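One structure is given below, encoded as structure tokens.
All protein chains of the complex are present and in place, except for one that has been dropped.
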Amino acid sequence: MRRRKKHLLFGIFEDFDSARDVVSSLKVLDLKEMVVDNIELYSPIEHPEVEEILGDFHQPIQRFTLFGALSGAIGAFLLAAAAAQAMFTVQPQGGKPVIPLPPNIVIAYEGAILIGVLATIAAFFIYAGLPRRLHKHYDNKVSIDQIGIEVQVLPENMHLVRAVFDSHQATEIREVVQ
Amino acid sequence: MEHQDTMKDVAWAKINADVLRSLEKPRRIFWIVLAVCALLVLSGVVAEIYQYREGMGVALMNRPHYWQLYISNFVFWIGMSHSGTLLSAILLLTKADWRKPIYRFAEAMTLFSILTAAIYPIIHLGRVWNLYWILPYPDARTIWPNFRSPLLWDAAAITAYATSSALFLYIGMIPDLAICRDNAKGWRKKLYTALSMGWMGRAREWMAFRKTYILMACFLVPLAVSVHSIVASDFAMSIMPDWHITSFPLYFVAGALYSGCAAIITLFVMLRHIFKFEAYMTTEILDKTAKLTFAIAMAWNYLNLSEYASIWYSNDMYEKEVLLAKFFGPYAVIVWTMLLCATVAPFAMVFKKVRHSMWSMFILSLVLQLGMWLERFQIVSPPLASNHEPWTWAVVWPGAVQLIITLASFGWFTMLFLIFCKIFPSVSMYEVKEMVFHRRKASSRARLEDLSAIKEEVARAEEGLQ
Amino acid sequence: MTMSYANWAVLMDNFLFALYIALAGVFWASVLHLTNGKWRYEIRFLMTSATALFPLGLVLLIIILASGARSFPWMGGETMGEPLNGWHNVLFFNLRQVILYLLVWSFCAYFVKLQKKDYPTAPEIDRRRFRNIALLAPFVYVIYGTIVAWDFEMTQWPRWWSPIYGPYHFTGMMRMYLAFFIVALYFLRLRDILKKPTHDYVFNYCAKILLALTIIWTYIFFMQYLVMWYGDLPEEIGRFDKMMNGPNWFLFWAFFLLNSFIPFFMLIFAATRESPALMLFPSISILVGTFIEHYMWIISPRADDIDHTPLLYSWVDTGITLGIFLIGCVLWNHRMKKDGLYWQEEDEVKKAIDTAVEPQTR
Partner (left out) sequence: MALKRMLENWSRLRQRDYYKDAPYLWGLTIDLNKCIGCGACVAACYAENNVPVVGKEHCGRGHSMHWMRIERYWDEPDGKADIDQQDASDYPERGAHYIPMMCQQCNHAPCEPVCPVAATYHSPDGLNTQVYNRCIGSRYCGNNCPYKVRYFNFFNFWKDLPHPLEMQLNPDLTVRDKGIMEKCTFCVQRIRDAKDQANDEGHPEHVEDGSMQTACQQSCPTDAIVFGNLRDPKSQVSRLWEQHHVVLNRHEQDKSDDIRGYRVLEELNVEPCVMYLDRVRDVEV
């Protein structure tokens, strides 16, 4: 079965404010005529406001972090406690208990952080959708100072979106089929 | 100049161009310095091979000086590693935007000083070839490492720290690597394409990025504190007089930040000069870093002096003996120089003129680092020289092998750092852009709200006065 | 009415609270000034008005010093088996306490005086003078805090020493002040008598600092214990052993939990930090925890034979503490009135207008 082709419209804008206006116009368009699917915004810096205009990204990275930290702590504590008495002979040292709590707390702490960080990174790659190949229409200008907006749209509605892009002074507009 | 310092009028394309230029063809001086560093490393390798074949005795350690320069260098480099990641993370969490132009090279400094520090416990071991025994791997004879030992805590902490700070550096660099990818050719293109993992600056990437970055910072602050507390534990957990000090964990953390801040200033001035980063590494940032260094220096001083004072207060026989031996014994020169460099010298930063001059800060930062290096030496050696058992008291100065390996570590660090500077952007482009963006926005908003805001504030302040 | 050692310990605890509520107010005002926190304008006069407690602290200090061996066992020759050192000289001890107290008091009074002259349109010279005194305040707080920590608590066991004890003590106390301030501010707002409105974000900022200090407290406490546990030197770990294995063992764990885990697990949630009412819980936990903590450290040399829960086992404790609390409230109330932090009669009209215009700015 042949994959259905995706039709994209990619526009480049001077600054974030005009990009924001484009997105809100597209939203209006979407409400009225249901033509816009997937708005993607490319920017050289982070704009925390995009969540307000693009809607909530569901990225529960902190849950990974919490889970990683907890399992790291428990795992490291158990490892330290088990290793202390799994020796070929139980080894009391320095008049201290064979399973001493304070040092194991230190080990558990380090384990929590190490596994917590690794889990966070894993979550980052999952939710950022990385690693991946570059889009063919990816434009270098986006990594300098321009904002790119990519909209997935049916070919017959293309002109509507294009009109929006034009009305906000897009410096460049490209149609992409992939 | 004042205008430039606020950094709101820099064009974004210029930021890219400026930083990418620093990656281009190195000048001849670069190769010369690199060659000198490589030579130093080579001499260190030769010294280590000699020590490996003959035994630890060639380093001129003895009983009771079982530890010496290797350990004090280890503490020095680990300490140096703290400023980068810890300061970057703390400043990120407290939303201090002046960190943005300086954190990248500071984090690189962190990574390379950990890599330098991690070599020392290896060199230090009597039987290096059995190093892997400290790893917790299952074994047919069920022999495990000893998790009670502070040295194993060290191993755990350094593993966690090296991994996390390398990842912190790397994750923070991905958007910049994408910029490099977009502008590079040849092998660099391949390298940056692989490393940037297809970063395109999509909104979901940025959102996940920011969240991850802040979460990692939340981990890295307590991690860095714990790492140096654990390094301090190598000393504090023993029962040796003047090692068994409850304030050591905190004192080491303060000392680490202190020497690390000084190192940041040194590299700051050098990079600014070499790569012509005047537009980004402004005197405003230097001033703020210097103020921070001053505050940390005061905390360090407090902890150091209160250690002396509490020994005096407690009147503990052994501790007092070691303390007196420190001040008036064979290592007195070291201790007094340390106090001069690390306790007295930072007061120069009280003066605005000093804080604002590149030259004076450069020299001062070197003095502070010298002081902190000597501090590490005086933590290790003098207490060993006057321990519980007077019959074993002895004075030993480090031998040639130790000194060569010490020099080699500086060469190793510089070499790694130089290579980093030519392969990776040492100033964060996207964050500088963010800084410019926000400052520009803030200043334009300020122009609008200027008058009304000031008026309101005055009224408010006066209201409470009557 | 006879006072036992435990009663005297409670009195000393009260003295420490009176002292630090007065002193830490100045400390926080100076720190907020130095870090240029904009929200300081809303609360700094309120914070420093706590210096009204200095006279009360002085009276308590003199009573404690006069009690001699009943508060400080070493004055009666209880030396834990070792000869005392030069610091433990009754005359020198008493003199330095009184003189330092008076010096710190006058410093704080001067600070408060200059703070009143510091506002955006004030002459540059006044602002600069205040900036300088604000720079000094952390030094004064830290150094005096260390001396108090050593002279009142560490020295209760003369041979016991720990260089970290000073930071442990004064960071705990600066946190205690913030907790106290949150509770006090909450009730002041409830009574609705403050002239200057305070926003909810003041609670949020305080909560963030409280969270950071809670982590720091736990860190210092654990590291001090870890070092002593590992070293296993009898005179060091002995003090912990007595607290943990004596009849008051539950108080040890109570103050540990009240000071670390309970506030930590409340403060990590943004919901707690953003709600002034919820902030009462971690704050009160910290206040109670700190009170028990200092009681435990003060009695620790004899913790293995004192079975006494402060405020519950003795009416004397309760009487003393309530009395001091009430006197403190009266003094503070008086000072706030004098400083013009409350609505006066002539302000009533203005207030009426304000509430009409902006009913819920707080």
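Labels for the chains are A, B and C, by order of writing; each one numbers its residues from 1.
Please note the rule applied: a contact is a pair of C-beta atoms (placed from the backbone, for glycine too) under 8 Å apart; a residue touches a chain by one contact, two chains touch by 3 or more.
No experiment lies behind these values; they were computed from the predicted model shown.
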Exercise. The complex has one chain that is not drawn here; which of the drawn chains does it touch?
Worked result: A, B, C
Seminar exercise, completed: Per the whole complex, from B:159, B:183, B:357 or B:392 the residue touching the absent chain is B:392
Exercise. Pick from A:24, A:38 or A:91: which residue touches the chain that isn't shown?
Worked result: A:91
Problem set entry | Contact partner of the left-out chain, one of C:192, C:232 or C:307 | C:232
For this session: Could I get the residues of chain A that touch the absent chain, sorted low to high?
Result: 78, 81-82, 84-87, 90-100
For this session: List the residues of chain B that touch the chain left out of this view.
Result: 54-57, 60-67, 121, 124-127, 130-131, 133-134, 143-146, 148-152, 155, 234, 237-240, 243, 321, 384, 387-394, 396
Seminar exercise, completed: Omitted-chain footprint on chain C covers residues 81, 230-234
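In this text, only the chains that are shown with their structure count from here on.
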Exercise. How many angstrom lie between the CA centroids of chain B and chain C, rounded to a whole number?
Worked result: 35
Problem set entry | Chain centre separation (chain A, chain B; CA means) in Å | 30
Problem set entry | Multi-partner residues of chain C (each touching 2 or more other chains) | 226, 230, 232
Exercise. What are the residue numbers in chain A that touch two or more other chains?
Worked result: 94, 96, 103, 106
Problem set entry | Contact footprint of chain A on chain B as seen in their complex | 11-13, 16, 136, 141-148, 152-153, 156-157, 159-160, 163-164, 167, 171, 174-175, 178-179, 182-183, 193, 197-212, 215-216, 219-220, 222-223, 226, 230, 233, 430-431, 433-434, 437
Problem set entry | Residues of chain A that touch chain C when the two form their complex | 94-96, 102-103, 105-106
Seminar exercise, completed: Within the complex, chain C is touched by chain B residues 150, 222, 225, 229, 233, 236-239, 244-251, 298, 302-303, 306-307, 309-311, 313-316, 454, 457-458, 460-466
